[in-house]
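The complex appears here minus one protein chain, its other protein chains still in place.
Take a look at chain A:
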Amino acid sequence: MSEEIEETKTSEEATGEEQREMEDKVISPEKAEEAKLKKRYPNLGAKPGGSDLLRKRLQKGQKYFDSGDYNMAKAKVKNKQLPAATAEKTEITGDHIPTPQDLPQRKPSLVASKLAV
């Protein structure tokens, strides 16, 4: 960081505009971080707090399941061997039909809290 400051001060070739830009980066760590993020994710939209982010927040907990698709798939598979359930039990996103075996088990914790020991 200190090297950048020296460069800004001693560089005489930089035009006035470039110098102001570099000064911006030096003065505001936030803007420097923003530049870093934009470099890594060039497709990132300009409005971060917009509806996309908020909608993701509102949809927390959504698990996709269509009972019609599920029953159709069950009927088709009845005549064949059921494929072994994959080890991937993480995200059920809707690109394959979830089965009861795939959905993570949500049992209540029957164990007492360790704070109560």
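We take it that contacts are C-beta pairs under 8 Å (C-beta built on N, C-alpha and C of every residue); 3 or more make two chains touch, one makes a residue touch a chain; residues count from 1.
By definition in this document, contacts and distances are computed from a predicted model.
The protein name that UniProt records for the chain not on display, among "Geranylgeranyl transferase type-2 subunit beta", "AP complex subunit sigma", "Serine/threonine-protein phosphatase 2A 55 kDa regulatory subunit B" or "CDCA4 protein", is "Serine/threonine-protein phosphatase 2A 55 kDa regulatory subunit B".
Against the chain not displayed here, chain A makes contact via residues 1-2, 28-34, 36-38, 40, 44, 46, 48-51, 53-55, 57-58, 60-65, 106-109, 111-117.
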